[in-house]
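The complex appears here minus one protein chain, its other protein chains still in place.
Should a chain be cited, it is by its letter among A and B, assigned in written order, with residues numbered from 1 in that chain.
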Amino acid sequence: MAALSFMEVRYAYPGTSQPALDGVTLDVEPGELVLIVGESGCGKSTLLRAALGLVPHFHGGELAGRVTVDGLDTRDHRPGELARHAGLVFQDPEAQLVAQRVRHEVAFGLESIAHPPATIAARAQEALMAAGASHLTERDTGTLSGGEGQRIAIASVLAMGQPLLLLDEPTSQLDPVAAEELLALVTRINRDRGVTVVLAEHRTGRLFAEADRVVVMDAGRISFDGAPPAAARHLAGGGRWMLPPVAQAFAAAGREELPLTVRDARRELGDVRSSPPPLAVAHGAAPVVSVEKAHLRRGDAEALRGASAGFDAGTVTAVLGENGAGKSSLALVAARLLELDRGRVRGSTRAGYVSQNPAHHLLRETVEDEVAYGLVRSGVPAPERAVRTAAELERFGLAAFADRHPRDLSSGERQRLAVASVTVMRPDLLLLDEPTRGMDGLRKLALGELAMALASEGTAVALITHDIDFAAEAAQAVTTMAHGRVLADRAPRSELAGGLFFSGQVALATGHVSVAEAADALQAGTEATRV
Amino acid sequence: MSSLVLILAVGCVVLGVAGVERGPNRSKELALIAALAAAAAGGRVLFAFVPNVQPVTIIVAVTGATLGPRAGIAVGGSAALLSNAFLGQGPWTPWQMIGWGLVGATAGMLPRLLRNRFALAAFGIAWGFLFDWLMDVWAWSALGQNADATSFLAFVSTGIPFDVAHATGNVVIALIAGPTLIRMLDRYARRLHASFSPMEGTT
Partner (left out) sequence: MKPLGVMLVCSALLVAAVAVDNPILLGSIAVCALALLLAGPGSKRAYLVFAGTSALLVFLINPFVSVQGLTPIWNGPHIPLLDTEITQEELAFGASAALRIFASALTVAAFVRIADGDLVLNGVSRVAPRSAMIVALAARLLPTLERDAAGIALAARARGATASGRRSAADLVSPLVSLSLERSLGLAEAMEARGYGGGRRTREPGPPADGPERVMTASGVALCLLTAWLLLFGGANYVFYDLLGDPVTAAAIGGSAAFAALTAVAIGAVRWPR
């Protein structure tokens, strides 16, 4: 019997006419590791919700066809029962933890399914150990980092002992190190414990090769379902951005063979061993804004300890560093939204900051009001305001949504709106804090182009990001941070080919920074030369 | 006197809790009430340094008016309990729970009226005073045999500047945010009851 099976499933959310699932047929066998990829809004989350009966019991709407989990039809069994057979881990750790203490969090599911009280504590502890999180038992869930939070979410599912684990973009909020660790944990659970895993993800880098099967979704349908190499060949044409970056480079170069991992790519290219590139630091003339020897305490943490960095006009600078390195703090200081304890900020006072959580930007009831808000607050007269707002909506492709409620937009549109609401003020420096969270590859490319377009108009653009493959595509300079200090200020982008963790997959495999550069080199037949 | 007042307060809280217990036990309702209470409490803590802007009263009133008295009581009571975890828990906590619980309950009885923003503002003024007076009851009751109308007036008059500020804060929030909040919660109340149906045109 299949662990999970969809038979001709069609589903529409309440009040929508366009079905989110439009004839999905899929069988997942026990013990498989299945990766689901597809454009944002194609129905990945809906599919996973349907597997647990949340669609339709929690969300309502119209359903046709049959979904069975362990042989149980989700129409007849509510999520409360299905939770004994399958567990779901969501994208945002902060949104899915229900209890205050980690210990209670892991016990919550067991309590809900009326597990015998005497053994709850023991099972919870065992699950925490299996998820590599037993040291967190007594912590408050509010104090966990993103990676720790996701581990607890997985432990909570493991504790219930379900044979099927569903994960909806579990790494999209994590830094590269934490994401790697989490995916390693998931593959280990699958290999060592025989838990069936179905995982939806945009950053497919590592998982693509490890999966037993890759399912490609498109507008509510399954357009491909097969082994990773075949899936890679299927995607090489139209859906290249769903591939791991190395495979993207090979596909862009029109090569037949599509290596999915750095190791395979190097094997393909012969023995290419990248040597560290020279450290050339090319600062621009006077930076638009410079932060000098900044010290800042936030709460109990020393967020900045002597950080110095500048942002050059006409340049896209990527700011990289692990969780808690102080990247957001640096940006807030540069935008003069936080006062420094020591040190100073020089240069333009016209900086725009788009926060890490785009939901924080949505203050008004219509898209148009949202863009105009900053102009209203800074006292721009009405006629000029209207012109500037209209122009900005046009430029960000939001004109059609002018009267919509911002919260009714898709995540990609919301992100664009948040950027538009800041660029309308014509800042000299635009700071985008983690703009690619949960974005699909296509939208990331568009955002990268937008950043470069703004830079070519003379704005200094800073991209604070965990997504190194994105930085490799969009940035011209790289600033790296750790422990509240700046390690390298505006290093040339070739740095991204030399580091260990701060190197994209393409760079590790070929020695070139971006997909396009690597593809050119591959096409020219020149053996990947090191930068 | 103080004993009587203590018993009365505990009784009111127990009554409110009993009312909430008789409500539905669905995850959506519980999470919604919890989130509104957390928003009210979070706003109270955040705005603690903006003099006398108390988002709690209006948020609770709007909840009562749109989701009913039970939800109003639950949001009011838990917002008081939670925000005091930061601002200081004490014998005044039950009084604040009762005060905001009553705000929610009375708002729940005036659902039509409070959809008008000026009515909501007037409601905010009234409760701005009533709420603060209720807070005085506790200290007043400690006067024992001296706890009479005169001494209550004395307590109330020392607090008038605060009452006025609290009421003004309510008016500002009611006028600026009230209509939006009502629309938002109305839209949301409709989503609470999910039901699914078979899709047409298929077997």
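General observations
Basically, a contact is a pair of C-beta atoms (placed from the backbone, for glycine too) under 8 Å apart; a residue touches a chain by one contact, two chains touch by 3 or more.
Keep in mind the model is a prediction, meaning the values are calculated, not measured.
The chain not displayed here makes contact, within the full complex, with A, B.
In the complete complex, the hidden chain is touched by one of A:337, A:453 or A:482, namely A:337. Listed by residue number, the positions of chain B touching the unshown chain are 2-3, 6, 17-18, 20-21, 23, 25-28, 30-39, 41-43, 45-47, 49-50, 53, 55, 58-59, 74, 78-79, 81-82, 85, 87-93, 139, 142-146, 148, 150-151, 153-155, 158, 168-169, 172-173, 175-177, 180-181, 184-185, 188, 191.
Annotation for chain A: contacts to the undisplayed chain at residues 49, 52, 54, 57-58, 78-81, 83-84, 87-88, 90, 92, 94-101, 104, 107-118, 120-121, 124, 141-142, 156-157, 160, 332, 335, 337, 352-353, 355-357, 359-363, 373-374, 377-378, 407, 421-422, 425.
Operating definition for what follows: only the chains that are shown with their structure count from here on.
Those residues of chain A that touch chain B in the shared complex are 8, 10-12, 14, 19, 56-65, 365.
Residue ranges of chain B in contact with chain A, taken from their complex: 28, 180, 191, 193-200, 202-203.
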